[in-house]
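All protein chains of the complex are present and in place, except for one that has been dropped.
The chains carry the letters A, B and C, assigned in the order they are written, with residues numbered from 1 in each.
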Amino acid sequence: MHFRFNEEQLELGRAARRFLEVESTTDKLRAAFGSDELYDAELYRRIAEELGWLALLIPEEYDGLGLTAVDLMPILEEMGRSLYRGPFFSTVCLGVNALLLGGSAAQKEEILPLVAAGEETLTLAYSEPHGRHEIDAIETHFEERGDEFVLHGVKRYVLDGVSADRVIVAARSKGSVGEEGIRLFVVPGDAEGLTRKRLPTLDISRNEAELIFEGVRVGRDAVVGADLDGAALLESILDRARAALAVEQVGGAERCLDMAVAYSLERKQFGRPIGSFQAIKHKAADMLWKVESARSIAYAANVAAASDDGLLLRELASSAKAYASDAYFFCASENIQIHGGVGFTWEYDPHFYFKRAKASEELLGHADFHRERVARAMGL
Amino acid sequence: MHFRFNEEQLELGRAARRFLEVESTTDKLRAAFGSDELYDAELYRRIAEELGWLALLIPEEYDGLGLTAVDLMPILEEMGRSLYRGPFFSTVCLGVNALLLGGSAAQKEEILPLVAAGEETLTLAYSEPHGRHEIDAIETHFEERGDEFVLHGVKRYVLDGVSADRVIVAARSKGSVGEEGIRLFVVPGDAEGLTRKRLPTLDISRNEAELIFEGVRVGRDAVVGADLDGAALLESILDRARAALAVEQVGGAERCLDMAVAYSLERKQFGRPIGSFQAIKHKAADMLWKVESARSIAYAANVAAASDDGLLLRELASSAKAYASDAYFFCASENIQIHGGVGFTWEYDPHFYFKRAKASEELLGHADFHRERVARAMGL
Amino acid sequence: MDLSFSKEEEAFRREVRAFLEDNLKGDFEKLKGRGGPGDEHSFVEERIEWGKVMGRAGWNCIGWPKEHGGRGVSLNEEVIFNEEYVRAGGPGRIGHIGETLLGPTLIHFGTEEQKKRFLPPIVSGEELWCQGYSEPNAGSDLANIQTKARLVGDEWVIEGQKIWTSLAHWSDWCFVLCRTDPDSERHRGISYLLVPMDQPGIEIVPIEQMTGDSEFAEVFFDGAKTHKDNVVGGVNEGWKVAMGTLAFERGASTLGQQAQFERELNLVISAAKENGRARDPQIRQRLADAYIGLRILRYNALRILSVQEGADLGREGSISKLAWSNWHRDFGKLAMDVLGLEANIAEGAPYELNLLQKAYLFSRSDTIYAGTNEIQRNIIAERALGMPKV
Partner (left out) sequence: MDLSFSKEEEAFRREVRAFLEDNLKGDFEKLKGRGGPGDEHSFVEERIEWGKVMGRAGWNCIGWPKEHGGRGVSLNEEVIFNEEYVRAGGPGRIGHIGETLLGPTLIHFGTEEQKKRFLPPIVSGEELWCQGYSEPNAGSDLANIQTKARLVGDEWVIEGQKIWTSLAHWSDWCFVLCRTDPDSERHRGISYLLVPMDQPGIEIVPIEQMTGDSEFAEVFFDGAKTHKDNVVGGVNEGWKVAMGTLAFERGASTLGQQAQFERELNLVISAAKENGRARDPQIRQRLADAYIGLRILRYNALRILSVQEGADLGREGSISKLAWSNWHRDFGKLAMDVLGLEANIAEGAPYELNLLQKAYLFSRSDTIYAGTNEIQRNIIAERALGMPKV
């Protein structure tokens, strides 16, 4: 039992912070706002080529580093801290995880090296306009026609859905209900019959899209996890992503705490730093309590992911996502309150975190959804 | 529109406080603890005879004062403040309200003058061992045999159930389900076939009992509200009692606030009164916020009760009971915390309020139950 | 206790209703439900016109004494007016700063000349006012204001900066707290000056909020001038006047704000019914809680309004700001939780938000402006509960 980062992981985190503090700033976010550019492609290329982060989860045989969800955590935390906007989470935590868990040898061979090199990005399209997170709510369907599958339906809230080179889409066999008949397909972003629309978001640090599938045709080789239970496969992918997102949320929450403390030391009212007032100190203390608690459960969830303990992962991923969502929202809120008047201006940073916290809270399932899932895991 | 007490009501409140501050003290509560005496009968007699509070809701034709739920509020608030332990709430807010809403002329003529004079006490027995507050959960049943009704079943958590001279019991016609077949009967406390057992309670400021009905026979003249829908009648009685209980809770909550503030001014740590620390001040401010908010909604509910606006009362009674329950619990909790070490001793008073707050929270329905009821009233 | 209104009051209600039915239509139709905190910058020109229509019919400043152009109506009638105004969808009152803050201040502290000069155009809706209190280093600590005014001949010359001024762009006048005794500290040596906004010495810079809107502004005074008589309550006596201004607010106008909240809550209830979350037990609890909370805000206000004129507002008066700002903040979160994933999607690019999204974001300023929650709690503890300052 050893529940700390090792020296390599710590150094990875330090390096990520040094890099992202310079390259993924809120000034850049503000500057990019309103432009058509979805993300900084040059920065993404450097992340892939110079830093190799895209290769991290990918096995060595596919040009990757063969590391685990635990090794990914330092990077995710820093991306959460710096509100990194590129398609890293969608590509790695959704796309790569999907292929690792369900991809055929051919798919992995074809796609993973491209991903590792930063030449292709991925995403997973599972949520739909109704916004429900239960697998059985999927309405997008496919029909089997000879050696082809034809996809119909609307996916919404798809992370980086417009820019992704390949979209892994969850659909159900036409006429099926519940968790039966669910299948995943990997579809080229420019497939015929697929319309992709960028959605304007409150949280401008992450891209969302609507994807309309109108008779998109894919071959049998597009099926991800042909031999697996589609619903279970999708849940496994989502659970890994949830565990990863929780870590990102921890990074964001901690940044809110650090920002609030720094501001409270600098801002003076009544002749003293506001950070010397008990009301502010106690808020900060509660923030730390929640940040560290979120960190503990988020790390544990990723240890479970790294050790392929599916049952434990399911419970811990939901626990981590529920707790980290609440903790991040709490910290982002208190950060605004501690900043006072400037806290709700566009010019200062707190609002970006406040919005990302809310968006992340809904992403991959709200805390209520996950607590109910934990209740079931508890046998209730 | 005038939403304040008038001078008579204010004076009633002041008189009640003067009286109860002397007569209903925590020292007496401590002293009585462990004895067989259920309440101070002599004090109850004085409340009836000297103060006339038992007569307050009772129409003048039955030797009462013919006043309203609003006029009762100052007394209930003070009883909440002083943790009054006698069977006033059960007699007036449950019993008298039941007879006023559903009693036959003969019942009122027989019973109300005795109640007004303090010669008889009443209670309502509706809850059962399962502890559910929905009317349709009533399992106690009656069979009609000629001109008699025979009652079977177990009532639990009955306020002052052992001492009450008459018990108004809610039962259902044997074989009926849901809200159909509910009837109320007024049963003498010493009826044959009725076994009454005192329940030892955490909150020692209020008596609860279990009442076992094993073939208790009553005549047709025992039916309360013969021409009325029994379920609706019961809900109306309960709603009035809920509105009344909310006012009592406000009194208790405010006492917790006052106690906490007083202690915070007297207790010194770090060379200054702890009431000068922002953490304590902010707690106290939150307590006041909740106390005054609870008061507003509780008063409004009783205005609705006094004006016989059943639909509004239903919504407001649930609103008031839900909010006041949470507010009282909050204040009772913070009062302990502000008292620090002495706050959890038997010797100091905060624990009595903490226990009464919790017991009152469950009495006549938990806040969750009432919020769901409000949701329905909202058309959700 | 009585929560109903008398026959005379109901007749007044009909009068208000008739005026609104007859006038809040046509060009003004689009103003319904707009304006107010978080939307204060919307349809400003049209709302100014609407304010003049109100003024011509005698519906501005109805609570003011008749001698000052009001109707001298009772608090109950003010309540009724607000209820009807809101029921009709009346837009956020563009003149509310003049009507509820500056006007009562002048009536209490102003000279006859000041009353004669400034009150009529408030009543008629011809002149708008804004408030110059906060500064970058005088927020919670208002007594720390640094904006200075010195008398040069017949004029006050003002140097400094105010912040969080709403409607600054459209206002004709601003009441400005200035340090007029250069050697003074804290709340001594401050004067309450009335300053015309349309002059070269004033620069207005909008503050972009997290909504992308600019409801507030910074106001820079660089040699701005006002006549020496435009000081209220005496030179160096401004702190007393400013504190008085705050005390005039009895809360009838908070009923209007509650109506905005009610509109927002109704939007959320509709959304919940539509997207099915009205069946989610957690959401039901929270919607009921919000509904109860809104009821409480109303009954709190009615209790305060029932206090005899001139009497202490009591403990209940002290919690008003804390109560409504917390309600709105929690409501904003609930609204987004009801919308679910859709909460993050704007109506249009780049940042066109719907009313609930705006309420969600703007409500975060509710717990900050006009006394942060922390300051409010200090005030409650110290003034209402008698707890020691240190």
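The rule we apply is simple: contacts are C-beta pairs under 8 Å (C-beta built on N, C-alpha and C of every residue); 3 or more make two chains touch, one makes a residue touch a chain.
Keep in mind that this is a model prediction, so the values were computed, not measured.
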Report summary line: Touch list for the missing chain, restricted to displayed chains, reads A, B, C
Query raised in the report: Given the contact definition stated above, which residue among C:136, C:281 or C:314 touches the chain not shown here?
Result: C:281
Report summary line: Out of B:24, B:127, B:140 or B:249, only one touches the absent chain, namely B:127
Query - On chain C, residues whose C-beta touches the chain left out of the figure - result: 281-282, 285
Query raised in the report: Which parts of chain A are in contact with the chain that was left out?
Result: 1-6, 70, 257, 261, 264-265, 272-273, 275-276, 278, 280-282, 284-286, 288-289, 291-293, 295-297, 299-300, 303, 306-307, 316, 319, 322-323, 368, 371-372, 374-375, 378-380
Report task. Could you please point out the chain B residues that touch the chain left off the display? Result -> 33-34, 127, 130-131, 156-157, 198-204, 208, 268-271, 274, 277, 279-280, 329, 333, 336-337, 340-341, 343-347, 351, 354-355, 358-359, 362-363, 366, 368
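Operating definition for what follows: only the chains that are shown with their structure count from here on.
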Report task. With centres defined as the mean of C-alpha atoms, identify the chain lying farthest from chain A. Result -> B
Report summary line: CA centroids of chain A and chain B: separation to the nearest Å works out as 52
Query raised in the report: Which positions in chain C touch two or more other chains at once?
Result: 374, 377
Query raised in the report: Can you list the residues of chain A that touch 2 or more other chains?
Result: 277, 279
